[in-house]
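Heads up, the thing below is written out as structure tokens.
Here the complex is missing a single protein chain, while all its other protein chains stay put.
Up next is chain A:
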Amino acid sequence: MNDKDFELLSQYLDGELDELSTRRVAQRLGSERELRETFAHMTAVDQSIRQVYSASEQVPAHIAAMLESATAAPPRRTTQWAFAAAASVAAAAGLMLTLQWQQPESAGPTVAEVLEITPSMASGWQPLADGRQIRPVLSFRDVDGAWCREYLVEDHGKGTRGVACRDQGKWETRIAVAAVIPGANDAFRPAGAGDSDAVADYTASRADGIALSASEEAKIIASDWQK
């Protein structure tokens, strides 16, 4: 891949291309395998970086205290990057899939479209076309050999945790239950270790082995879930 294409992908991932260029890259991602694979790896590396450094935002009390004399505001968790990045990837996902699947009127991706191409995330959300937000949390192969993904959906503060599996190119929901959205303090706990016991039980009973690592998942996504 030449430097120019690499720069394009990088800008595309950051949501920094103009509309026309974004469409062109999205179109090429739909038809050029090497570009798609590189983009999947690039996205996975970005996720890894965020995971490594998002754990390091704990501000020592003595430093916060230097500023506290005049204010009672507690430090807040900064999620701006997560939303910005999610928005850019989701916009990309929406465009790519609308071009592939000829649905030009769609304003954003569906759950299935996000599950198809978006790596699992420890935090952050991807906006959906209907105004909800989604976070794919892990991927696994089930005992019947189908690829499945656990995900969280947020709808005005209400959460749903579910598992969808890919059957003949379509993502079908196998289970979905109301769930508490992991808050700022526990956003990085392992998926399934929370309130949605039914989903955790489902995943535990249906998974053929352990969840995919980020790099394994990136490869599967790049191969269009064919491996």
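FYI, a contact is a pair of C-beta atoms (placed from the backbone, for glycine too) under 8 Å apart; a residue touches a chain by one contact, two chains touch by 3 or more; residues count from 1.
As a working rule, contacts and distances are computed from a predicted model.
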item: Protein name, per the UniProt record, of whichever chain is missing from view ("ABC transporter", "Acetoin utilization transport system permease protein", "Acyl-CoA dehydrogenase" or "Sigma-70 family RNA polymerase sigma factor"); value: "Sigma-70 family RNA polymerase sigma factor"
item: Hidden-chain contact residue, picked from the options A:Val59, A:Ala178 or A:Ala204; value: A:Val59
item: Chain not shown: contacting residue from A:Ala112, A:Ala198 or A:Ala214; value: A:Ala214
item: Residue among A:Asp46, A:Glu154 or A:Asp197 that touches the chain left out of view; value: A:Asp46
item: Missing-partner contacts on chain A, residue numbers; value: 1, 3, 6-7, 10-11, 14, 16, 34, 37-38, 41-42, 44-46, 48-54, 56-60, 62-64, 66-71, 73-78, 80-85, 213-215, 218
